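Have a look at this one before I ask anything.
All protein chains of the complex are present and in place, except for one that has been dropped.
Labels A, B and C are assigned to the chains in the order they are written; within every chain, residues are numbered from 1.
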Amino acid sequence: MGEVLTSDALSPGELLGAFQSSLEVSGGVVSFCGQVRPINGAGQTVTTLHLQAHPSLTDAGILNAKAEAHSRWPLEASMIRHRIGDMAPGDTIVFVATASAHRRAAFESADFLMDYLKTKAVFWKKEITDTGAAWIEPRREDHSDYARWASA
Amino acid sequence: MGEVLTSDALSPGELLGAFQSSLEVSGGVVSFCGQVRPINGAGQTVTTLHLQAHPSLTDAGILNAKAEAHSRWPLEASMIRHRIGDMAPGDTIVFVATASAHRRAAFESADFLMDYLKTKAVFWKKEITDTGAAWIEPRREDHSDYARWASA
Amino acid sequence: MALITYWGKLADLVGTASETHTLPEDVRDTQTLRRWLDGEKSGHGVLMDPANRIAVNDEIVAEPAPVSDQDQLAFLPPVGGG
Partner (left out) sequence: MALITYWGKLADLVGTASETHTLPEDVRDTQTLRRWLDGEKSGHGVLMDPANRIAVNDEIVAEPAPVSDQDQLAFLPPVGGG
């Protein structure tokens, strides 16, 4: 599955520690981690979130987005880890970290990668709640968030 | 010194791990860590960075900024740790983390807190390089970064 | 024989994640593929919906795009992770 996707639990603290000890010159590191929320937007109790990936398109798309981030911002390094399969509330779905000499570059590139992952990355999400199961798609704000990067 | 300032080494991975395990409902966590850079903007080799704080103004100002972040964004929690005293290249100077149901709120509030810490927090920085020692002040971009938040 | 796969909610809607078909002679591109397969699977238009994109041999294509009986054809509903 390459180094991005994993069906094992993600530990953001360990990932950030490993990312940081790999750096030589960067002054700033931004990380984002997304967790499974215990209650969904409709107020229902979430029991499981299932993430399906495609065996080749998902990885290729994420590596493209990573390359684009490195071409747009002066990054020393970036790390993307995304969980697939079944997750419980509180589990980490995604971890992104970026490192740069410039704090703004680190913030913007992490933000860009998350907008990509939310709206363009090839994943399908099924949420199982106490009242049933439903496939969920990106929110309108997720799409408008990603659109911010088109003009730059 | 309160819970913000410390003269002990900061471990971002451990801090992020502890922050995350304290959360109940947040979907998104953003962290920033700033490290001492081995080479400064003038290309000189940095041997030591010294951070001086004021015994009451520094803590009070940071706690105010934290309260302002919580009033401007719907945050479940935030964490700020800032090192004082002598540091070596690669050492973590500052760690900030914010948690919210909304990814944008987590990104913006971490960004805001860092802009505060860079330009308004009561610290004085002395950089010791292979050619001498100099007190350093915020860059012009740091001030314009902080000014972004005034209109909101 | 073409391998046809359905991802995300589409596997639930058509009742299978993967199947093989011999494409009819007149199915030559994604447009004819969509119309024919939506009838086969009683999709009620869902396989005609351009929001559900098609990948031919693991490349998401700009449509209409040619398809042949040796292709792997994937139906991809709207995506999003994180």
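In the analysis below, contacts are C-beta pairs under 8 Å (C-beta built on N, C-alpha and C of every residue); 3 or more make two chains touch, one makes a residue touch a chain.
Please read all numbers here as calculations on a predicted model, not as lab measurements.
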| item | value |
| --- | --- |
| Visible chains in contact with the missing one | B |
| On chain B, residues whose C-beta touches the chain left out of the figure | 34, 51-52, 54, 56-57, 82, 93-94, 114, 117-126, 135-138, 142 |
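Convention: only the chains that are shown with their structure count from here on.
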| item | value |
| --- | --- |
| Distance between chain centroids, defined by C-alpha means - chain B, chain C (Å) | 50 |
| Contacts with two or more other chains, residues of chain C listed in rising order | 82 |
| Shared interface positions of chain A, touching two or more other chains | 34, 114, 118 |
